[in-house]
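The complex appears here without one of its protein chains, the remainder shown in place.
We call the chains A and B, going by the order they appear; numbering starts again at 1 in every chain.
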Amino acid sequence: MEERKYDVILATLPATKTRLEVLFRQAGDGFLQVEYGRVQRANLLDSFRIQTIDAKIRQAAPKGFIETLPGIRTNMIHFDPEQLDVMKLIDMIKGFEEELEDVDHIVMPSRVIHLPIAFEDSETKKAVEKYVKEVRPDAPNVINGYNLEYIALCNGITVPEVKQKLLGTQWYNSGGGFWPGGAFLWPMDPRCAIVVPKYNPPRTWTPEGTVGIGGPCVFTYTTPTGGGYQLFGRTIPVFQFAQKHPLFKDSPFLYRNGDRVQFHEVTEKEVLDIFEHVHNKTDYVYQIEDGEIVVKDYIAFINSPEVVKGTAEFQAKQAEGIKKAPRL
Amino acid sequence: MLKIIKPGIETIVEDWPGRLGYLSKGMSASGAMDNVSLQFANLLVGNPTGEAGLEVAGGYFEAEFMENTVISICGTDMKPTINGNPIPMWEAVPVKKGDVLNLGVFGEFGFRSYVAVAGGIDVPPYLGSKSTCIFGSYGGFEGRKLAPGDVLKFGKPARALDTLAGRKLKKGVKPEFARTWELRAIPGPNTCPDYVTKEGMDYLYENEHKIQHTSNRSAYRIEPVPEYFFARADGGVGGSHPSNIVDHGYAIRGTMNVCGNTPILLIADGPTLGGYINVLHVINADLWKIGQGTPARDKFTFVYCTREQAIEERKKQRALFTEDNVTK
Partner (left out) sequence: MDHKVTATMPGLVARVVVNVGEKVAEGQEVAVINCMKTEISVKADKPGAVKEILVKEWDEMQVGDPMVVLEI
């Protein structure tokens, strides 16, 4: 007993040719974490699988099931343990896993949302200033009053290259969380996969619309809040509590799981104008296209010689960069 | 109706179990920090036990009733008075139009007190709950803490007011308050040997942990963990600090997140997903004790608990909120 006291893996499914080992981790009396593989990685193929299984879990919704909270390589299941036995829940998910064909048969619905961004705008600069003044005066991630140079340093590239990588790929939403209306966005093109450490300790304030990155994820802040991501700049509203704008009439949330975001560089003035047209005049027209992700095609893209070569070159630069960048 | 004269440090409208089902939209459940006291308070005035009441943190609260009703006050003892005359807690007390309720004293044991009114507090539910999320500024009364001059409406009482007065809890039913709060906790999902050393887990379970002054409805922080806590050097692609992980869903309410070197209990209004490890989970039946923990004064200890025990404790706790425990 003493030896196994901190064992938390309740069950596993072995790895197959096309699937990682699945770990079912205890996460309290009303939560179960389903984890894919034992290695920290950000691989969209894991998310395509998780989203597909997640849809089956939500559709089955056995008595006592409350909700799911998918991440890029994990899913958190929330349930009432008086009504739903965790081992039965695990058996159900195991069943869905066994039924699912290879991941490359998946075709999933996925919209493309076009979002403008103003890099290093004055409002997000204030958030960095406030952090240095009130939280961590010696913050090594603040260089020339902002985080862009630190992001560049960590990845062994220049600031213009950092911007190009943010603009040069679509960012896939593996699921919302962290804050109302938020989404965790991952690069579809592995050549643009920037990685940075998060603030330590976190910020106490970040303005609405801030675009930041922490680890490998981009996040667009939906309302003013704290947070730990390194900052790029500011985009337009992606959430509206008051539900005044027609797009938000049925739901205050813009993002859906599986959406892709494409950023486009604009001036700070343009971003501020759009804020006005979303929140006050409520006549801004969001650019959203319907679409799908054909996993087979995506696998062919990431395995193409050009992408493989470019990814390896960028990773070599990152390995040098992270050696030089200060720890937070 | 109730008119707020002095709102004290933080008085908000909360119900139970709060806003369930929006974790993946980034909305944690909010809800009463001490749900046991709120549920007893509701029981005594004949409400459904999850009905919305007032959560008063820290005391210094005063309000005037604009109609006759029956109230009950449960939680920390803030020496409640009506028109300057002491009134009992944990008991249904009739009040008249013009009566002034005062919760004037900072509680000696515990931090939050709940005021339930026959019929409940009538605010519009937002996404299925009347609970306030003060950090997200939504739900409850205009999404904020109460201010002087605010007027709250009451719902329709379930029973005749004259049948309610004098209802109190049977002897031995009232929960025990303390300065050191024993929180039963289940390890996981990130423990040893992969994330935390056995000594690190032992450290959490075998020591008292002072509650930091920054603790609030999102997060209760305790003192930083020692050097030997982490079983790994970094978080891989999740980030450079060993507390980093590829972003995953948080088992909120009740999970212990380690952010940098600081352990944080994520509760009512906390973030639902992020990039830090989660090492243990305070059982559902003990969540109320976190809410009574006084920042900068009280301490927590963590007592090892299994899932099976936690489910038993849920059942026992739920059985408390029944007419069997009420007497006149």
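We take it that contacts are C-beta pairs under 8 Å (C-beta built on N, C-alpha and C of every residue); 3 or more make two chains touch, one makes a residue touch a chain.
Small disclaimer: the values here were computed from a predicted structure and weren't measured.
By the touch rule given at the top, the unshown chain touches B in the complete complex.
Considering B:T11, B:N42 or B:S215, the position touching the chain not shown turns out to be B:S215 (whole complex). Listed here are the subunit B residues that touch the chain not shown: 9-10, 57-58, 60, 106, 213-217, 294-297.
As a convention for this text, only the chains that are shown with their structure count from here on.
Across the complex, subunit A meets subunit B through its residues 5-8, 25-31, 33, 35, 38-42, 66-76, 78, 81-82, 86, 175-182, 184, 195-198, 200-202, 214-217, 222-223, 225, 228, 241, 253, 257, 322, 327-328.
Only residues 20-27, 133, 135-138, 143, 186-192, 194, 196, 198, 201, 235-241, 244-251, 254-255, 259-260, 262, 271-275, 278, 281-284, 304, 307, 310-311, 314-315, 318 of subunit B touch subunit A when the two sit together in their complex.
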